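All protein chains but one are shown at their positions in the complex.
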Amino acid sequence: MDILSVMGIIVALAAILVGNYLEGGHADSLMSGVAFMIVAGGTLGAIMVQFPMKIFMLSIKVSVWVFIPPKQDHHAVIEKIVNWSNIARKEGLLGLETISESETDEFAKKGLQLLVDGSEPETIRSIMEVDLSTKEHLSLQAAKVYEAAGGYTPTVGIIGAVMGLIHVMNNLADPSKLGSGIAVAFIATIYGVGLANMLFLPMATKLKLIIHDQSQFKEMIIEGVISIAEGENPRNIETKLQSYLH
Amino acid sequence: MDILSVMGIIVALAAILVGNYLEGGHADSLMSGVAFMIVAGGTLGAIMVQFPMKIFMLSIKVSVWVFIPPKQDHHAVIEKIVNWSNIARKEGLLGLETISESETDEFAKKGLQLLVDGSEPETIRSIMEVDLSTKEHLSLQAAKVYEAAGGYTPTVGIIGAVMGLIHVMNNLADPSKLGSGIAVAFIATIYGVGLANMLFLPMATKLKLIIHDQSQFKEMIIEGVISIAEGENPRNIETKLQSYLH
Amino acid sequence: MDILSVMGIIVALAAILVGNYLEGGHADSLMSGVAFMIVAGGTLGAIMVQFPMKIFMLSIKVSVWVFIPPKQDHHAVIEKIVNWSNIARKEGLLGLETISESETDEFAKKGLQLLVDGSEPETIRSIMEVDLSTKEHLSLQAAKVYEAAGGYTPTVGIIGAVMGLIHVMNNLADPSKLGSGIAVAFIATIYGVGLANMLFLPMATKLKLIIHDQSQFKEMIIEGVISIAEGENPRNIETKLQSYLH
Amino acid sequence: MDILSVMGIIVALAAILVGNYLEGGHADSLMSGVAFMIVAGGTLGAIMVQFPMKIFMLSIKVSVWVFIPPKQDHHAVIEKIVNWSNIARKEGLLGLETISESETDEFAKKGLQLLVDGSEPETIRSIMEVDLSTKEHLSLQAAKVYEAAGGYTPTVGIIGAVMGLIHVMNNLADPSKLGSGIAVAFIATIYGVGLANMLFLPMATKLKLIIHDQSQFKEMIIEGVISIAEGENPRNIETKLQSYLH
Partner (left out) sequence: MDILSVMGIIVALAAILVGNYLEGGHADSLMSGVAFMIVAGGTLGAIMVQFPMKIFMLSIKVSVWVFIPPKQDHHAVIEKIVNWSNIARKEGLLGLETISESETDEFAKKGLQLLVDGSEPETIRSIMEVDLSTKEHLSLQAAKVYEAAGGYTPTVGIIGAVMGLIHVMNNLADPSKLGSGIAVAFIATIYGVGLANMLFLPMATKLKLIIHDQSQFKEMIIEGVISIAEGENPRNIETKLQSYLH
């Protein structure tokens, strides 16, 4: 559970709402279903045009990571790889076959199978790097859905604002309608700027950092698997992999 | 058919128009042929200065991809390449000659011909990589036509807005003309910001993602053809190419 | 003749002027010698501080390319190089000496001379790549003069606008001067945004695309010359160079 | 002690406050607890969503570096490495064992241990480069916390400003409340723009420069350790390392 993400949203919302209250405003004066519909709908539409279905669906799935980041136990995986290298030393690469079958991590399993097949280190690296970068590209695009959303909400907010002002201009003769138009205009701006800066852009960066960590985690596995293929001794492999710890 | 692109445009338009209606405005108040002419004409002109004829025409052609993306069947092509490698094993590289003649994909055909000619793996890679990057550069420029359009519409919208305001200033004495000037001013802004954020910029990114996929697809073909040239066994080639699946 | 560039400028200007006319404004209301002097002079000054004399002069020279792009016949040069490789096969590299003397393209001539001198392929590549990138850097800077101009005109336009507004503020008591001040203010903005988006920025990109094509053209020549130095057969050289066609 | 950082903050604040005073304003007119709460709270919240706990905590720790930069004595470390190479020449790599135990710099100690273990130069480089880049990535993210803060404060300031303006709009009938609304609106803008440009963005860049220096310092150590592993003579090592001095 990423407690910081949850608290961050609360802190930001509280700052806005308490600030509004202390100035003597009602929370009501910041609420407008119409303004929200314009900003949310316009942004959603732009996102749908921009991303293919596969990435659009993936972006919904990875959004959870902002609050419940995927687990990656660097220490455990180093221990596991050192263990593999010990087995490979004693029983040969074929000794990894049963371990490969019970391995649950997809990426590590692929590495083990390549070892058992007796592939060349360079082949292993090339296959695993392509796998890593293909998946990384996809995840990064999913994170960029939120980056794009953070780019569109302020501009759609401006469209909402200008529409409100046009409404005001067309009713200059009837001052009673003046207030509502300006309200929607300004509230659309707040929704647009607020959603971008307090939700979408921070989410996008956190997702990118998580994806960077995942890739580095996989790099570590690649390094370990190749070292086993090259027959390096377990102690050296451990030293090498520990450089990835931070 | 990219259903998401179609729905995205509908969702965005609906959000704006329904939002306008709920505020009590008429759809009419957002219509202005003059504002559209300024924004569309100014942007079109800038685009024509910016891009050479070849890229300008290509950008019209690729715009279809946003709604009907080009088909790329990764699984089918892997199967095809594995099949080639089996033939090459049994009948030698010359056995690929008849297949090369009936191959419909231009890029794959080029690879097959290089194999049949008995070219060195490094030569094959260099020739196919140059071909890939030359075509990729051209397609990317076509996608950038929409990126550029998305950059120009808001600024041309501002020109339209300021022209409207000058008109208002020159007619301060005649308040009846005030409304029309401000209307064009604001509507030009909406057209500029709206076209950029709900059409051109999302289109540009979707096109870039499609082009990235095409290049990766071709990378996969290059990898396969080179593996055949190096005489790798079909099972290894399959494993290697499957890393490109996502 | 790049007909698109000429038409682009006409289309953009027409959109603005006809739009202004349809709104009921006079073309006069968009004319201000003072506003033009501020925007043009301020931008010219900034450009002069920014670029050294050599690049400043070159930018004037290359501006012609936007309308009359330099000719580059890929097919002709491939034919020429294949011809050279045939001569080299029959008469040896020294057979290229007379051809080298009559070659008019500076870059190709340099390549021929290196061949005749019997330089190593790696030496030829390194010498020609340095030559290419030195010239490319210079041309790109010349293109960036227009990019920089496109960056400065809007901000100088804002300076003109604010100066106009200060003028208005200082004459609040005399409303008859109000109009002229605001006019200059707004017209300076239009000149700044318009020159940037409908002239300078599109010019800069078109120039960059032309320079990219030139570099790729030279890359093709380098590839051909090196292939001759390596004694490859003419048919292979032709296949290789055709990958550069688009 | 980085005296320039301290003086910089004083100079910037003085310019603002004295400027305000000379215009005839009271310092009071720039103070608003509510505006500060909105800007600080909104930005803090966004930062908390954006960065994982580890980087968030590290960013607090490295903020001290802006005023008390970490010490890095290039001359001393060159002398130290040359000394190691002398010992390695006389006593063999094992002679570095006692020195390795008493070395206080973590990174240098790691290098010494790899030397004592008799690792290959390429292995040493790969292990130490991974260590360097893992730590560098983390520190750079910590610096980017301030960059992000500098990106969010102006936009949150705009949210505060628009909220103030909504408040004003809702109280048009009661002019006595007009002033307070506009005040918060404008002060939130000043806080947002001021914090970004006079504190967060400059801090972020100074931290990045410090981190760049640290990485270069470590590069120098890697170069030295590898040269010892390759058995180069101490005088050459000294020449080599002195290129890192600036």
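Every chain is named by a letter (A, B, C and D) in the order it is written, and numbering of its residues begins at 1.
What we mean here is this: contacts are C-beta pairs under 8 Å (C-beta built on N, C-alpha and C of every residue); 3 or more make two chains touch, one makes a residue touch a chain.
Treat the numbers as computed from the prediction; the structure is a model and nothing was measured.
Enquirer: Of D:V49, D:L96, D:A142 or D:I187, which sits in contact with the chain we cannot see?
Expert: D:I187
Enquirer: Of the listed residues C:M37, C:V64 or C:L94, which contacts the missing chain in the full complex?
Expert: Of all options in C:M37, C:V64 or C:L94, contact with the hidden chain holds for C:M37.
Enquirer: So which of C:G8, C:G150 or C:G164 would be touching the chain we can't see?
Expert: In the complete complex, the chain left out is touched by residue C:G164.
Enquirer: Since one chain has been left out of the picture, which residues of chain D touch it in the full complex?
Expert: 2-5, 7-16, 18-20, 22-25, 29-30, 66, 69, 154, 179, 182-183, 186-187, 189-190, 193-194, 196-199, 201-203, 205-206, 209-210, 212, 216, 223, 236, 239-240, 243-246
Enquirer: Determine and list the chain C residues touching the chain excluded from the picture.
Expert: Missing-chain contacts on chain C: residues 34-35, 37-38, 40-42, 44-53, 55-56, 114, 117, 119, 123, 126-128, 130-131, 134-135, 137-138, 141, 148, 152, 155-156, 158-160, 162-167, 169-170, 172, 177, 180-181, 184.
In the analysis below, only the chains that are shown with their structure count from here on.
Enquirer: Under the stated touch rule, with chain B ignored, which chains end up grouped together?
Expert: Connectivity check, chain B excluded: A, D | C.
Enquirer: For the copies chain A and chain D, give the interface type as same if over half of its residue numbers appear on both sides, and as different if under half do.
Expert: Shared-number fraction below one half, so different.
Enquirer: Which whole number of Å gives the spacing of the CA centres of chain B and chain D?
Expert: The mean C-alpha positions of chain B and chain D differ by 39 Å.
Enquirer: Among the residues of chain C, which ones contact at least 2 other chains?
Expert: Residues: none.
Enquirer: For this assembly, give the contact graph shape among line, ring, star, complete and other.
Expert: Chain contacts: open path, no cycle.
Enquirer: Would you please name all pairs of chains that touch?
Expert: Result for touching pairs of chains: A-B, A-D, B-C.
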